[in-house]
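Yeah, one chain of the complex is gone here, protein chain that is, but the others are all in their spots.
Note that the chains are named A, B and C in the order they appear, and that numbering of residues resets to 1 at the start of each chain.
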Amino acid sequence: MFFTSDNGGPAAPEVLAAVTRAFEGTALPYGNDPGMDSVRQKIRDIFEAPEAAVYLVATGTAANSLALASMVQPWQTIFCHRNSHIEEDECGAPEFFSGGAKLTLLDGDHAKISPESLQNAIDFNASNDVHHVQHGALSITTVNERGGVYSLGEIKALCDIAKASEIPVHMDGARFVNALVALGCSPAEMTWKAGIETLSFSGTKNGLLGVEAVVMFNPKRAWEFELRRKRGGHLFSKHRFLSAQMEAYLSGDLWLKLATKANKAAARLAAGILKIKGTELTHPVDANIIFASWPRKGHVAAHDAGAQYYIWPDGQSLDGPSDEIISARLVCNWATSDAEIDQFINTIS
Amino acid sequence: MFFTSDNGGPAAPEVLAAVTRAFEGTALPYGNDPGMDSVRQKIRDIFEAPEAAVYLVATGTAANSLALASMVQPWQTIFCHRNSHIEEDECGAPEFFSGGAKLTLLDGDHAKISPESLQNAIDFNASNDVHHVQHGALSITTVNERGGVYSLGEIKALCDIAKASEIPVHMDGARFVNALVALGCSPAEMTWKAGIETLSFSGTKNGLLGVEAVVMFNPKRAWEFELRRKRGGHLFSKHRFLSAQMEAYLSGDLWLKLATKANKAAARLAAGILKIKGTELTHPVDANIIFASWPRKGHVAAHDAGAQYYIWPDGQSLDGPSDEIISARLVCNWATSDAEIDQFINTIS
Amino acid sequence: MFFTSDNGGPAAPEVLAAVTRAFEGTALPYGNDPGMDSVRQKIRDIFEAPEAAVYLVATGTAANSLALASMVQPWQTIFCHRNSHIEEDECGAPEFFSGGAKLTLLDGDHAKISPESLQNAIDFNASNDVHHVQHGALSITTVNERGGVYSLGEIKALCDIAKASEIPVHMDGARFVNALVALGCSPAEMTWKAGIETLSFSGTKNGLLGVEAVVMFNPKRAWEFELRRKRGGHLFSKHRFLSAQMEAYLSGDLWLKLATKANKAAARLAAGILKIKGTELTHPVDANIIFASWPRKGHVAAHDAGAQYYIWPDGQSLDGPSDEIISARLVCNWATSDAEIDQFINTIS
Partner (left out) sequence: MFFTSDNGGPAAPEVLAAVTRAFEGTALPYGNDPGMDSVRQKIRDIFEAPEAAVYLVATGTAANSLALASMVQPWQTIFCHRNSHIEEDECGAPEFFSGGAKLTLLDGDHAKISPESLQNAIDFNASNDVHHVQHGALSITTVNERGGVYSLGEIKALCDIAKASEIPVHMDGARFVNALVALGCSPAEMTWKAGIETLSFSGTKNGLLGVEAVVMFNPKRAWEFELRRKRGGHLFSKHRFLSAQMEAYLSGDLWLKLATKANKAAARLAAGILKIKGTELTHPVDANIIFASWPRKGHVAAHDAGAQYYIWPDGQSLDGPSDEIISARLVCNWATSDAEIDQFINTIS
């Protein structure tokens, strides 16, 4: 009963096999392995973006920070939701990689940026006054930090506001594929067709060992990105570790299958939880993350049975009246089994 | 016939198996996997350093830069050889991670820092004048960029000079184990007993997929290191990828066996080359790297046969008089076979 | 009728005479001029702080940024009001000088930080989680950006909260003397006795040509400050320009007299405005800054008569119904005359 995070899940066997194969012989280092050519082509095909620049790194923080640093100047600001990963969970990595850019925090329910909040923030920071930081980039996350998936219309609305002020848009796709299968649209529709300039396209949370692609639909600053990646210590000599994962991931629709499994598991888990008296979903379940609350006794039972997940937000205790409502975060991964889910629901019921 | 670099070599089967095992189930993320406890203990035992702080990252540039950034302030300088990797091959990563520290370049034959050069540089930059950058750290590399291994006496002599000016010492151990087996000493003797404060202990070039340990014999700035690692995007969520490699590497003397094989291969290759008329070793062969020169016709033959290695330095052409002497760099890895070596020697003879 | 800002006011004749005298002969450069010894001693005496480190720079942004950079690490956050000068008016200077620290924005009426807002922000950013930025410093401004002066009790309450979490406190004293004479307390009471560690003590806005003292009541990082000042290009070779101003300023209570005049002018101006029908003070007038609103026709008349001040906030037009209420900011300086004030009041009446 492991619901701590999808980044704690196992790797897909196809991917492990590919990594093992890649390391049986020799290969040129630093991204000159033949696997990378294939990955680049696959991503361009999948995104219908034959000119896109494609690079691989090993962590989501690296992908986001390097992407954003290539989009903003040190004296600019990045507009993002106040609950975004880049604000709350990267220990200031965007500030570090950008040379000290600011993050302007936006509001909106369920960790989705509201168009009004974005427009107000842009208007407040007029970008022609030397005393203020200047407009840099907009960063939106989907699946976001509260499990929400932006609709295509919502993505486009934000991109349109940004575009009107010539602000490029980054998408933090730590769970991009989970959002994609939830929407049922094409990768191009979710990104450049809606106005996204640069995407952090994650595999780590969806069954890989650690790889993220940065996809720059406008390749004008590709060489700068390469230099930043090297300078940031993120260019792997044994780069085939990254290429091999991504190639296996994008072959035979594995990426889509894994995310579909995770989303289905979450749907089953959410449905099961809702059948219990006194439970509630505290945010809509759009993909593979569930925010729910139920009586403390259910949490105690889960804890005693060894279930792993976060009480959310921090600071709620397992000690106290057994009927009091306690909220939690549960994340499913591609390998979360029906048996595991059902056992969990039985435990907390 | 692959002599481009040891970072192009295959991974050891024991390590691949360990990585695969590590990803079959779930694990807590961000270094909280149980494997890390074991790795930390193994490294402390091997280095006879029960208090050492131990962290894993995936690239040598990250290890060096994060280690150095934790040792120097932005207004200080790092003393290093002018041919060191941190100066020539990291695209300014030490400057980036340190917030703009300087590198003061030292001289010495065969890429070894001479004590005189170090002493002169320290004296020149008096560390109490606000107009100059201040004394930061000394960084020494062994095996160094020209294949040289510092003797224990040489390491100690440099550390003593640094210590007299209260300058902490970093060792770039991109090929630490190759140097260790060349010297036949203990890891403690090569490091903290000689005066090293922080070590970049690499596995990537010696049969792993991508992992480097930073070992801080003085753990006073360990928490700062953890924050810098996270902020630099170098804290893996699926950290078990790093732990699993390192644990397999340090088990059953695998690390020593692999480096011994690489060094032996280089010795065989060097001996074979020297038998050819007109050849010469341009630097002493201390470990697994060979710098040698031989007539152009031998290079042409090697090239035609598909051998891979660097003409070194850049700028020498394969077109020209066939007897002219051309120099090259050849690196052996743990998997370089006798057959491969003998074939190469035959080819260039 | 000049109410744009106190930084647009004239310099005091005593100060201009002192600067002229200082430049008639030769002097050692870079702060080794004899005037600096005298300034240091005067400031230590005035603040009853014999151990304080004292440095001069030429701009408020330099004083604030260098002071804060010496108090925080790059992976930490600076708690400040969302309307503070360091957030809104320094183009990211604190981020630049600190190497990318974050600013956590606090709330509170009239640009005063509320204790609840500070406590909540500290609690939210638990300072032992590697994923978050860490606690850095608290920065409070008095006179603040809306003209408010913190009472001694208010300063102490904020410092006590910070101290309980081991967070050092910076005071942005761009108008320190105006606040001091408003409170009628001693400089020590307003600073280190209340819990302030480092003060930006400005003279520029109060009749000088351009000089700010940074006063570090805890001198442990004084040498670091000196290095940061030099490295930031803020160490003057002809440092006597700074010393001469500050020495004249602190002689014969000139500093207090100038601020008293500015505050009195503001009180007269505020009283005059309030007599006009339809006017209102939009923030309390605690020192020399007035936020007030009155009918548009008064603004038009002032504008036509050549009066200079900011319509505040931006975006209100002088075109429109003549009785509509428009708000503005008016700042008095030491040289603002009663005649000027009375003329202005007559004009807008």
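Operating definition for what follows: contacts are C-beta pairs under 8 Å (C-beta built on N, C-alpha and C of every residue); 3 or more make two chains touch, one makes a residue touch a chain.
For clarity, every value in this text was computed on a predicted model and none was experimentally measured.
Although one chain is omitted from the display, it touches the following shown chains in the full assembly: A, B, C. The hidden chain makes contact, of the residues A:Arg175, A:Arg228, A:His283 or A:Arg296, with A:Arg228.
Note on the undisplayed chain: of the listed residues B:Gly92, B:Pro115, B:Pro219 or B:Pro284, the one touching it is B:Gly92.
Note that of C:His110, C:Arg231, C:Lys264 or C:Lys297, the residue touching the chain absent from this view is C:Arg231.
Contact with the omitted chain, checked across C:Phe2, C:Phe79 or C:Phe201, is made by C:Phe2. On the side of chain A, the interface with the absent chain consists of residues 30, 73-75, 99, 130-131, 134, 224, 226-228, 230-231, 235, using the contact rule stated above.
Contact between chain C and the absent chain runs through residues 2, 4-5, 7-11, 16, 19-20, 23-29, 57-63, 65-66, 90-93, 96-97, 204-205, 209-210, 227, 230-238, 241, 333, 335.
Those residues of chain B that touch the chain absent from the view are 74-75, 77, 88-92, 95-96, 98-103, 105, 126, 130-133, 314.
In this section, only the chains that are shown with their structure count from here on.
Here the chain at the heart of the structure, going by C-alpha means, is A. When the CA atoms of chain A are superposed on chain C, the rotation angle comes to 180 degrees, reported as a multiple of 5. Shared residue numbers account for over half of those found at the interface formed by chain B and chain C, and the copies are therefore classed as meeting with the same residues. Between the Cα centres of chain A and chain B there is a gap of 34 Å.
Look at where the CA atoms of chain B average out and do the same for chain C: the two points lie 51 Å apart. Counting partners per residue, chain C has 74-75, 99, 130-131 as the residues that reach two or more other chains.
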